[in-house]
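Only one structure is covered here, and it is reproduced in the block below.
With one protein chain removed, the remaining protein chains of the complex are shown where they sit.
Per-chain residue numbering starts at 1, and chain names A and B are given in the order in which the chains are listed.
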Amino acid sequence: MKNAQLPHDPYNLVISGVGGQGNVLASRVVGNMLSQKGLTVTIGETFGGSQRGGSVMSHLRISSDLAYSPQIPKGRAHVVLGLEPSETIRVLAIYGNRDVMTICNTRPIHPVQVIAGELEYPDLQNVKKWVSELSKKAWFINATDTALEMGLPILGNIIMIGALAELKALPLDREEFEKAIRLSMPADRVAINLEAFDKGREMMA
Amino acid sequence: MSYLTEGQPGGRYLLMGNEAIARGALEAGVSVAAGYPGTPSSEIIETLSRASKERPIYVEWSANEKVAMEVAAAASFAGLRSVCAMKQNGVNVGSDFLLHLVLSGTRGGMVLVPCDDPGALSSINEGESRQFARLLEIPLLEPGDFQEVKDMTRWAFELSEEIRNLVFLRSVTRLSHASGNIVFGELPENQPKAHFKHDGFILDPMEGIVVSAPVDYKHGQQQEKLRKAIALFEVSPFNTYAGPERPELMIITSSACNLYSREAIKLLGLQDRVGLLKLGTTFPLPPQWMEKHLGMGESFLVVEEVIPFLEENVKVLAQELAPVIGIKKIMGKRDGHLPAVGELNPDLVVGALAKIMEMDYEAAPESYVKRGQELMSFGAPNRELTFCAGCPHRASFWSIHNALQMDNRQGFVCGDIGCYTMAVLPTGFSTLKTLHAMGSGTGAASGFGKLKPFGMDQPVLSVCGDSTFFHAAMPALFNAIHNQSDITMVVLDNSGTAMTGFQPHPGLTVDAMGKKVPAISIEEVCRSLGTKVRVCDPFDLDTTRSVLLDLLEEDGVKVLILRQICALSPEKKMKKLFDVAVNPEVCLGESCGCNRLCTRIFRCPGLIWDKNLGKARVDEVICAGCGVCASICPAGAIEKIETKEVTGI
Partner (left out) sequence: MHVFGPNELLTDVRDKDLCIGCGACVNLCPYFKNHKGKTVMIFPCNLSQGRCYAYCPKAEVDLSELSLGYCGKPYDGSALGPHQEVRLARAGGKMQPGRFQAGGTVSALMTYAVDSGLIDAAVLTDRDGLVPAAKLVTESREVLTCASSKYTAAPTLAAVNEGVRQGLSGMGVVGTPCQAMALAQMRSNPLQSEDFRDPISLVIGLFCTWALDTRKLISFLSGRVDTQRIKGMDIPPPPAEILVIDLGDEKVEIPLHEVRTLVPKACQICPDMTSEFADVSVGVVEGRPDWNTLILRTQKGEELVDGAVKNGYLVVEAMPEANLDHLRFAAQNKKKRALMKAQEEGLLNNTEEGKRSALRIDPAVVASATA
């Protein structure tokens, strides 16, 4: 099987968000895409109780030969795909470093304590500033609103995968995406997912 | 994942650990699978149920783990291979049966797969199943990477048939719920015929009766079986060593800690100085193989989760071998090199290694870490766990909490295990006041309800879910009724085992394999016990509260069933009952008369407090359309309009 080139081995990707955003699906799709290319992939996730409105993280370890631990060591992420702004900061603080590249969805999901008026949710301008400060380079896209326009809020995570593909740090192409999405979705959903993937790529321009 | 059954032998697939266990069981020709939902194990049975459409396998979600073990054991007695899966607590629940099973022995290969949860990521304990292998004196296998998860599962059935006894295959969250690349093997063609031979010579393990007595004879047989297992472990490919011949330090590890340790060694660049001894067969330890490797060095670090099980077993062996190999320094949890509680990760192992090898290690530049922590404190507000938007528990606990306040006698609720466990938090108005194991809520309440003669005048309630009712709460209910305890038992019936992913249970009309089956009615069970039963819709707040206030005044056992389907139920998913919106003209916001009841107290994630407008509004992405918030708004500002079954996804 042909092994694609990786900028680092292992290459560490964190997908972070809030329970229910489709974090797990996104990590499976990306994992399958890379696995199909002959790379060795380990995915670590947080499940169960944390899904009830809690923070969720998927850690993807991508290597040409070894299976790495499902948890990325602190400070060793190469790319952070943040499905939610405050979760992006949370992940960068623990797994980020000066060279990390970050793609951040700008639609907030308010923690219950913010809704209840006990905690403050940071101003989006500040979030952008801070995410940029903690990254080598950062992109901000409004994946959720675009997904809402397409009629399905859950497509936000697929749009983010498109954006990640456009980064070209990992060998993620449209063909592999289509194959991977067919594994996870019913046939009548494939078209709209491809559309979302393409939108994500466009939004990185 | 239909590729679980359709995947090619030799093909490489990205699978979750639990799926790999299912595949391993299928490759071993398993015929029967039983379990009870419990994170992180549930996907094993779920995956096998999907596979049951294509493979000849019977899959069952049993009423509880003990029954699941008994069901799987029956298959084994009839000569079939069976697998039983559960979270760590399940072993505790079924341990009395296991104690007798391991004396009686098994016939067809039987593998018990406990999935532990170090760090309590989805549990309210971080108990261990490994000690049961020691207690019950049976072989324990721990896969150390994803390929092993599948391969060891398959081999476990062979081992079980070699020794004619149960085998434990222990997984952890970070393997069960993590994913990795796995190469498939072959699926068998033949299926054995089920027949329970019981009329042969009474002590014949394959043809006699299956009993645990005579105890000293059977216990002696068990020791033989362990010796057989040890012989196989001495040559097992699942015990590996990688590293220098004379390592300065050798890490001894098992399970997911193998991956952490391997990575830690790499991160510190110690591949030529530190060896990695990975054990896949962790009980009983193979003494010759251990002797060879313990003899290779002087210093060892045992890396495992959670309790120092492996460490203590290694130390016992090391002591016995000392006259031959000398005295060794064995570090681990007992001396504080690794934390005694919580799960491990590469950084913790790096910390221990760096300390022992006297090296420095920086995860990320200090200034970055410092700035990151600072920004996290105001950029990443904490995410408290909360009931989903549209969850009937939020409505139930609203009514229970308010009824108890209005009753004003310091009444309390004994909690139980399920999504509603979260009612110990503000999301459930901090209503639960005791919390232990499955069924313990009603058990504790039964006890509290007998304390009137000692001056107790507080109303006593318990809550339990529909699945928990069948799992464990019934004996407690019988106890309360028979002993005339004064309690109100509230059954929160959301039609499924919700917290773990909506598996069926005896109260539903569908089984694990999707077949239609008879449902057992909770209210009929309770009525047949002669106790007072009421059924309400928790979304009807006024009626629920009024019924509760009445029940709190009565003596004896009262059962209130609050029935409303889970917001995430596949039947209901995303179908909003109502379109809900806040009318900002009417919303009172922070003023006297409201003070943000919906966002500050009710705390449904579908409602947002807009500080700029000073009004509440509905988040249409999150709102599930249950309409309950419209009932609580004191100004009548929340409007709800019935939908024509709009599907969200």
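Heads up, the rule we're going with is that contacts are C-beta pairs under 8 Å (C-beta built on N, C-alpha and C of every residue); 3 or more make two chains touch, one makes a residue touch a chain.
Computed from a predicted model, the values in this text were never measured in an experiment.
The chain not displayed here makes contact, within the full complex, with B.
Among B:Asn190, B:Ser367, B:Asn408 or B:Asn612, only B:Asn408 touches the chain that is left out of the view.
Interface with the hidden chain, as seen from subunit B, comprises residues 401-402, 405-408, 429, 549, 590, 592-595, 597, 601, 632, 634.
We take it that only the chains that are shown with their structure count from here on.
Note on chain placement: the centre of subunit A and the centre of subunit B lie 27 Å apart, centres being C-alpha means. Those residues of subunit A that touch subunit B in the complex are listed here as 1, 18, 20, 27-28, 31-32, 35, 40-50, 52-55, 66-76, 86-87, 89-90, 92-94, 96-98, 109-117, 119-122, 126-127, 130, 133-134, 144, 148, 152-154, 183.
Residue ranges of subunit B in contact with subunit A, taken from their complex: 1, 3, 12-14, 39-40, 121-122, 145-147, 173-175, 177-181, 256, 259-260, 262-263, 267, 345-347, 350, 362-365, 368-369, 371-373, 375-376, 378-388, 419, 422, 426-427, 499-500, 596, 599-601, 603, 605, 607-609, 619, 621-622, 648-649.
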